[in-house]
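Removed: one protein chain of the complex. Kept in place: all other protein chains.
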Amino acid sequence: MDGVHDMGGMQGFGPVDLSPGQPLLKTDWRARMFGIELSYVQPGGFNLDWMRHVMECMPPSAYLSSGYFDRWYWRDAAILANAGWVGIDELTSGKAAFRPAEAGDAPPPDAVPAILSHGVDSRRPSKGLPAFRLGDRVRAKFHSPLGATRLPRYLRGHVGAVEAYHGWHRLPDVSAHGDEQAEPLYCVGFLARDLWDDVTSPRDMVFADLWESYLEPA
Amino acid sequence: MDGVHDMGGMQGFGPVDLSPGQPLLKTDWRARMFGIELSYVQPGGFNLDWMRHVMECMPPSAYLSSGYFDRWYWRDAAILANAGWVGIDELTSGKAAFRPAEAGDAPPPDAVPAILSHGVDSRRPSKGLPAFRLGDRVRAKFHSPLGATRLPRYLRGHVGAVEAYHGWHRLPDVSAHGDEQAEPLYCVGFLARDLWDDVTSPRDMVFADLWESYLEPA
Amino acid sequence: MTIPRDTKRVIALQEELHSHLPSDPALRVKALESLLVEKGLLSSATVDRWIEVFRDEVGPKNGARIVARAWTNPIFKQRLMINAIEAIAGMGFPRLEANNLVVVENTPRRHNIVVCTLCSCYPWAVLGIPPTWYKSFEYRARVVRDPRGVLKEFGLELDDDVEVRVWDSTAETRYMVLPERPPRTEGFSEEELAAIVSRDAMVGVAKVITPERRS
Partner (left out) sequence: MTIPRDTKRVIALQEELHSHLPSDPALRVKALESLLVEKGLLSSATVDRWIEVFRDEVGPKNGARIVARAWTNPIFKQRLMINAIEAIAGMGFPRLEANNLVVVENTPRRHNIVVCTLCSCYPWAVLGIPPTWYKSFEYRARVVRDPRGVLKEFGLELDDDVEVRVWDSTAETRYMVLPERPPRTEGFSEEELAAIVSRDAMVGVAKVITPERRS
């Protein structure tokens, strides 16, 4: 999706604010939001690609004016409301008017170690040889569906070289929307001066991990 | 400049709000802002390319959360402050602490008819033959300077055909920054399905007016 | 007088202005007007005059007169399509931004629609101040990508075999749509025709509708 979340190379932003952040305090709403997201029963199961996409669907002005953990709130509120598990009145009052059917039990504190040690894994079994080999020149397609994708806009139309092959991985474009499909995933290196008008360093590079269907031979 | 102002094709925006706007009332701040912009003495003279660019330099979140005439305010405040003609304290209080040297006199009401009948004109005398002819296939360059440009991001890297030749026109990339340079200007037509993944209509087109240095033969 | 026109400088300045000035635009604009008047850079009477001009003189009535004349005068229409600004030179409109006016014609098989994705350029001289929706981010962002979807929101559904042409006003060229003349208007005078031409039709988000039989 061509949204404001896709901000690589966007201009108009000022200097990076280097102030140190606050530590996580159990009473702080940011820390609560952080913990809630890792702890609540997600409708249809934990789906990182869907979670990212739901955040991308925030109103553009709200995305740019909300802090990091506040964007988590809007993501989770939308995930729950989209599934019909919460209503706007409930989100306002904090009082439950109903309980969703088919929702599992809330994960208890002692589920945390298992989640920590297993983690998120997008790797999938190989279903064949990758189309590109190390060093191959590839062009990022003009791929911009109305839906999830992880091909940044600043790379589209540009040519790079395959730097590494990561094996087969779940394709976000499909899995965000509830299906499962896997593809070869590559790390592709681009010369910075090919991407940007204003780069003078001849060898600086930008690397991104891109799925096979994002690429074509160049 | 790759800024949020360059919003052609951006997704995440909802339906168009069709509510009728308010009429211009002399007491309304929007109408005042409208009239102020057409009436005040601009530092260095009225320069539409610079005016547009100064608005593009608004903080991205402010651009997206401000209304149309409010963005005019931020543009004009920045134009004046950039030239040293007003200070932040003055903008807050509305009280003048000093008068800028070398500023001309405020245009009186009876200057309006002359401005109306003359208008803004970007046309310049021809300095030679245009490089492209009607029907030529041209590709929009990946041209994205940190500065003014009028090549929309959604066209970059795409191929279209020259639909019309408009003669030589002042180049915004240069004139915004205070110099004068002119180039042939073309209307270029692009097939919508070449620009966007999700277009099914085979003949729909998008046209834009593009300067010669934005284009290369395709 | 040389003005610094540097992008990084203005980005930093805009950030500073935004962090110091009050949020209410009505307050800020009021202060700006007082300040500029005190500095001798502005006359409030000129502000009033511009508001009057755009309230009373410059508006979509201008464009509607052009459309009505093109519908009734084939020679004018031919000149209009070739060089609009010369064709309308005698009609008493201001120039403003319309020194490079281009008229694009709707037909049963082709529909034109105008936008400015980079800001909100609009043919003020012939259509007045743009409506709020034209300046909205939703319109600017979406109409180059999904013109048919946007037109549906305006109540205009186009057949699949109608070609849609979107004109993005990226330079000082200003586009105006010449809508199709509606059926059953053969006996209408130029003035009667002008009265039924809407602003929306000249931007390309509506068609001109045959009026109900006048009583």
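Which chain is which? They are A, B and C, in the order written, and residues in each are numbered from 1.
FYI, a contact is a pair of C-beta atoms (placed from the backbone, for glycine too) under 8 Å apart; a residue touches a chain by one contact, two chains touch by 3 or more.
Predicted model only: the values in this text are computed from it and were never measured.
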| item | value |
| --- | --- |
| Contacts of the hidden chain among displayed chains | A, B |
| From A:81, A:131 or A:159, residue that would touch the chain that is not displayed | A:81 |
| Residues of chain B (touch criterion as defined above) contacting the omitted chain | 11-14, 60 |
| Residues from chain A at the interface with the omitted partner, ascending | 1, 5-11, 13-21, 23-24, 26, 29, 31-36, 38-41, 43-44, 48, 50, 52-55, 57-59, 62, 64, 66-70, 73-74, 76-78, 80-83, 85-86, 88, 90-96, 99-100, 102-103, 105-109, 111-112, 116-123, 146-148, 150-152, 154, 164, 166, 169, 172, 176-178, 185, 187, 189, 192, 195-196, 198-199, 201, 203-211 |
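As a working rule, only the chains that are shown with their structure count from here on.
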| item | value |
| --- | --- |
| Chain whose mean Cα position lies farthest from chain B | A |
| Chain with minimal offset from the mean of all protein Cα atoms | B |
| Distance between the centres, which are taken as Cα means, of chain B and chain A, whole angstrom | 34 |
| Centroid spacing, where centroids are CA-atom means, of chain B and chain C in whole angstrom | 15 |
| Two or more partner chains touched - positions in chain B | 1, 9-11, 13-14, 57-59, 64, 146, 195-196, 198 |
| Per-residue multi-chain contacts in chain C, two or more chains | 7, 11, 15, 137 |
